[in-house]
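Missing here is one protein chain; the remaining ones are kept as they sit in the complex.
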Amino acid sequence: MAAQSDHMSQDIFPPRVRRWLFTTNHKEVGILYLVTALFFFVAAGLLALTMRTQLSVPDNNVLNEGLYNQFVTVHGLLMIFWVLSPFAFGFANYIIPLQIGARDLAFPRLNAMSYWFYLFSGVAIIMSFIFGAPDLGWTLYSPQTAFQFTPTIGLNVGAAALILITVSITMSSVNFLVTMFKMRAPGMKLRNVPVFPWAILVTIFMMLYAFPSFLAAVLLLYVDRAFGTFYFSSIQGGALLWDNVFWFFGHPEVYIVLFPAIGLIADVIPTFTRRPLYGSKYVIGSMIAAAVISFIVWGHHMFVTGIGLTSTKLYTVTTIAVSLPFDVMVIAMIETLIKARIKLKAAALFALGAIALFVIGGITGVYLASVALDHALRGTYFVVAHFHYIMVGGSIMGLIAGLYYWFPKITGRMYNETVAKIHFVVSFIGFNILYFPMFLLLDMPRRIQTYAPDTGWGPLNSLATLGGFIFGGAQVLLFLNLFLSQRRGPPSGPNPWDGWTLEWSLPSPVPAHDFDTIPTIAEDGTYRFGNGSNYPNGSAHLEHSKVGNGLSYSHLEGMSPWPIVMAFAAFLFFLGLSIGQPTSPNPVSFKPFWPLIADGAILGVISLYGYSREKFSVHEESRVESWPFREVPNVKLGIWTFLGAEVIFFGVLIGAYFFVRTNSATWPGVGELFSIRNGFAMTLVLLTSSLTAIMALASAKIGSRNGLIAGLLATFGLGASFLYIKATEWIELGTHGVFNVANGLPATSYFITTGTHGVHVVAGMCMTVYLLVNTVRGRYIKGDYHAIEHFGLYWHFVDIVWVFLFPLFYLI
Amino acid sequence: MFAILVGGTDIEFNLATLQATIPYGYYVSILLGLAGLKAILIAMFYQHLKYEPRSLSSWVIIGLVIASLLMSLSFIQLHAH
Partner (left out) sequence: MAVSNTQVIFDNLYGIFTDLAIVVGVIVFALMAYLIVRYRAKKSSNDPEDTPRLGRLPTSRGHGRNVVITVTLSTFLLAVLIVTSFAAVDILFPNSPPNATWCYGIPAYNQTTVTGQSCPRLDVTGHQFYWVFRYPNNHTYQNFFRVPVNTTVVLDVTSADVFHDFGIIQFKIKTDAIKGRTNTIWFIPYKVQNYTIQCFELCGTGHVGMIATLDVMNVTSFQQWYGSTK
């Protein structure tokens, strides 16, 4: 990691360790992501090689069944969450601002925080091995994940890790979205943006709307295990509730890990064929179409659960339909080869190889879309082969292409081309020897630690293991090549591939401030670039003109300790929630481990305070291209985007309630359990609090300090009243009515759904306190009322959620 | 605006007390419809969507359309067995 830093020696930087811990510069965060992702890649790969060794012959005992199940689970979790996406986002962080002509992301500290959340979540998942790692497959099916069947802490720690990485991803999503819409260089219209940033944009949308579902699922699993609720341990919820909620996230997720690589390939191939991408707008359109359709295919993971032919046939149609956009993408890339001048450098080899392997993976996906075929193939190695062809053959190979493609840009040095080509050949052959036999093993179940000799599966498994070692061994060439070249490879110059996307116009490695002057793109698509002094009038100039003296750019390569501190606080908090022992004397759930939780909470509050008080400003270019959100300020756009994710989150929680209620033969009638009067009162209170929030905003806008204070105080007070009524209601239900979570699903769904809403109310009230303190200090009344507005957006949303919860729980 | 919201809530409350006299399906639909209406009003006026640039409101609307699509799919699965 430290080895990468000598390329920055031109600019003056503080001591290296502090720099890497506190950086918010998109390039450094990108490098952190890349290196960490590669580390997890090796770790997960070693897990896989151990599994392959165990499976190489029948009746083997290198790994006992318990360990094998842990290995297969963590291998899947690591690769999907801690390798594939972070690897892609390492590139996205480094390259995308350069490609769109921005100096950094919209929210640099948030960006750094995303990385640290990612890192600590990775620490958590590795730590889970201490307690017995999760061992039910990365898909964590219910009800085997319930406390009753898995009373071990390791799964809780795994859940904590997953929550942390979801938070990381949500922050990244908001960040990249605002950046790509609001920080492009003048003249860089959306249609001019290269395919890789587009792919990332599409990926971000999928992340934003899929991960909240996952968060809800993991949250519900956690409360089941920690508080004894019944979402996944009951028959009414159970296997199918998890199946639906998980795969609603899970299917877009596998596209999330694929799309960046496809975008990368779509940009790499033209560079090495010396012609523009064929049909680039159709490629982008197809990506959008595939992303949208990806949300309505999840049922194909449930073909044999018995949901009925109406549903399964519908999912067959949608799943087969989603292959059409991919057809278009592949054809476009192949057409780019026509009448081209193809230079088969390592990046091109990997890109083309990735396409070929992706085609095989895609075709076999169509097999699995057929319900009849799925009844034989479900849970077999055919499925394993299919998704490895896509995820390793398509995604990893594509990302490695990116590694060779951008290595010169990031390090300023050229890798050894011959070794890279050998790496490709050995990898490609090894890959096919490893995974193709698995198609032929379509009778063999997945996730089994061993198999009997009389099944006849031995020879193909041995062959696959051989392929595994060849493929794994080949990666040593990759690491050696890159590591050694980075130290002593020849300088690469700014544009070794003669590329034409904006990053190639900058020196290699890219200096701290990226562009001396952000280029302006004229109507005919031309622009000036380079560190020259001839610029046409009207291009955006940087305030400081001192190049090479890093000190002037404090706001660009700004350092902040709060991202890592905040991430560590969250890590402690969630770890504390997950390592408590089972309750005794009758274990039904886990106790939280309060010391860690308290530490984490205190540190979190401190870091929130420090974060908000820090003088960290982002230089916003005066002229940017920002259609279609020209008139919408950055933070407001960010907040609305975040609210969209919240809609999905609450949607899934409410959906879970509908699910268990529909499946329940009996349910308390209207008014039997909850006092409708209470609900009515709470609704009125909350509606009034929205009114007072509006009045607060109005006061801020006209500069009335007292009005603002009054409004904020009233909102706080009403929020407190809401919580008070709720608290009394809960206490009454708990003691008099003996209505607690042990009573089954009505209680479970009521407490958890309204409870989550309550947490959001508390958060809102904390915001009110913060705003009040600042108002007393004189802020918000001199035209800077935006924080009040943003709080309002959040608060009204919380109100909207209650507007639905009131009838759903009290009135029906 | 506030009055409309409070009024709507009052209707819901009264509906609930009359719940036994209305067919259940209609009852739920009316309640959810009222809730939806209130939500839209809050979004448009309190969250200011009516006055925001078209880009932002279309953003929100597209998202809601897709969300409804998903809900329909889930409904089919739950009820068409």
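Chains: A and B, in written order; residue numbering restarts at 1 for each.
Here is the rule we use: a residue touches a chain if its C-beta (ideal position, glycine included) is under 8 Å from a C-beta of that chain, and two chains touch if they have at least 3 such contacts.
Bear in mind that the values here come from a model prediction, so they are computed numbers and not experimental data.
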Missing chain: touched chains present in the view: A
Touching residue (missing chain; options A:V254, A:I448 or A:I470): A:I448
Selected from A:T53, A:N495 or A:T583 as touching the chain missing from the view: A:N495
Absent-chain contact - pick from A:S128, A:T229 or A:S505: A:S505
Listed residues A:A340, A:V419 or A:I606, member touching the removed chain: A:A340
Positions on chain A contacted by the hidden chain, ascending: 65-66, 69, 135-137, 141-144, 149-150, 192, 235-236, 238-240, 270, 273-282, 304-306, 309, 312-313, 316-317, 320-321, 323-324, 327-328, 330-332, 334-335, 337-344, 352, 355-356, 359-360, 363-364, 366-367, 369-373, 375-376, 378-380, 443, 445-452, 455, 495, 498-500, 504-505, 521, 524-529
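To be clear about the criterion, only the chains that are shown with their structure count from here on.
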For the chain A and chain B complex, residues of the former touching the latter: 209, 244, 248, 292, 295-296, 299, 307-308, 310-311, 314, 628-632, 636-637, 640, 644, 647-648, 651, 655, 658-659, 662, 670-671, 676, 680, 683-684, 687-688, 690-691, 693-694, 789, 792-793, 796-797, 799-800, 803-804, 806-808, 810-812
Contact set on chain B toward chain A in their complex: 2, 5-6, 9, 12-13, 15-17, 19, 27-28, 31-32, 34-35, 38-39, 42-43, 46-48, 52-53, 55-56, 59-60, 63-64, 66-67, 69-71, 73-74, 76-81
